[in-house]
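Before we start, here is the structure in question, set down as structure tokens.
As you look at this complex, bear in mind that one protein chain is not there, while each of the others sits in place.
For subunit A:
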Amino acid sequence: MGAPVSAAIAIDSLHVSYGNQRVLHGVDLTVAPGEFIAILGSSGCGKTTLLRTIAGFQKASQGAIRLFGRDVVNMPPEKRGMAMMFQSYALWPHMTVLGNVGYGLRLRGVAKDEIRTRVATILKMLNLSGLEDRKVTNLSGGQRQRVALGRALAIEPEILLLDEPLSNLDAKVRLQLRSEIKSLQNRLGFTAVHVTHDREEAMTMADRIVVMDAGKIAQIGSPKEVFDHPNSPFVASFMGAENTIGLDIRTSGAGVEVAVAHGNPTSWDGAVPLGPVTAYFRDDVASLDGPDARIDGSIILPGRITQRTYPGGHYRYVVAINDRHFTVTDDHYHELDDAVGLRLPLASLHLFPTDTIKGENHA
């Protein structure tokens, strides 16, 4: 439709179903050349299906996929000219590292000697020098996924697809490979689409994040945009704002008055929806204050401390407010059962009208 021809990937109202079960209902996405996109979502949201449909492993029932202006929706995967990294590595166990990385070059009729030199260059880039003749089954997980990356990069693809390639690795190797992939992408300039359910991984690697929910795109934006301004309760809680609290907002004078059950009302002049709203917030926006404090722009919820831990650097408290419990960190020591006020700055809360949340029928 309106996608510019120069887009690396232009997806237009893509529908995919497995039999009678519809998995993707109308996905639109445009990826610029050289951009790193992370598709984020919980399991079963269709993110892997979307990636596999782009790769051509899964047939689209409706819609278009254009790569650099070329419609590929009915093309077999081998004609699409991209490369993919799999969660399972998908290395061929009957081949050596050289055989795996050089496979794509062999397909393209490159001479044997040249394959060897080119594979050596790639292995050097991935810190795997000298492992050419090693069986892939004799490598560690991190090395295997590096070989898989090498195999994908050997054909110099314009688009690299990453299907949760880091999720089977242990934490240290994962962080290392994360930055390696990112710096290789900066250096080689390929377009990357990375599917993950790891929020931090998506935030740190991607230029733009696509949050998916139930076969649709919930929000697209830069990591900061999606994190600070989620456009729906789903995105808010997916990005970590999992605490909720009901508020009532009425106009008063120039601004609004925000009332909360069992708490101290406050007035504010920020732009907010009116009526009953639900606020979503992360643990780290809350702070402790006096139970009777009144601060403009912040609501205070009086409660009692029920638990205290010291994870290092600061104290972590659990504050009971009626029958709800919230976690908050504070630099100062408080006794258990102390009366405190949980301070929530309105600017850091994500406010959504309560009736639309119910209307959306969210779990």
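Keep in mind that, in the parts below, a contact is a pair of C-beta atoms (placed from the backbone, for glycine too) under 8 Å apart; a residue touches a chain by one contact, two chains touch by 3 or more; residues count from 1.
By our rule, contacts and distances are computed from a predicted model.
Undergrad: Pick, from "Bifunctional protein PyrR", "ABC transporter permease subunit", "Sulfate adenylyltransferase subunit 2" or "ABC transmembrane type-2 domain-containing protein", the protein name that UniProt gives for the chain of this complex that is not shown.
TA: Record says "ABC transporter permease subunit".
Undergrad: Give the residue, chosen from A:Pro76, A:Gly253 or A:Gly313, that touches the chain omitted from the document.
TA: Within the whole complex, the residue contacting the unshown chain is A:Pro76.
Undergrad: Hey, which of A:Ile9, A:Ala152 or A:Val328 is the one touching the hidden chain?
TA: Residue touching the absent chain, from the options given: A:Ala152.
Undergrad: Which residue, A:Arg70, A:His94 or A:Lys124, contacts the hidden chain when the whole complex is considered?
TA: Reading the full complex, the residue touching the unseen chain is A:His94.
Undergrad: On subunit A, where is the contact patch with the chain that was removed from view?
TA: Within subunit A, the residues that touch the unshown chain are 55-57, 76-78, 81-84, 86, 88, 90-94, 103-104, 107-108, 148, 151-152, 154-155, 157.
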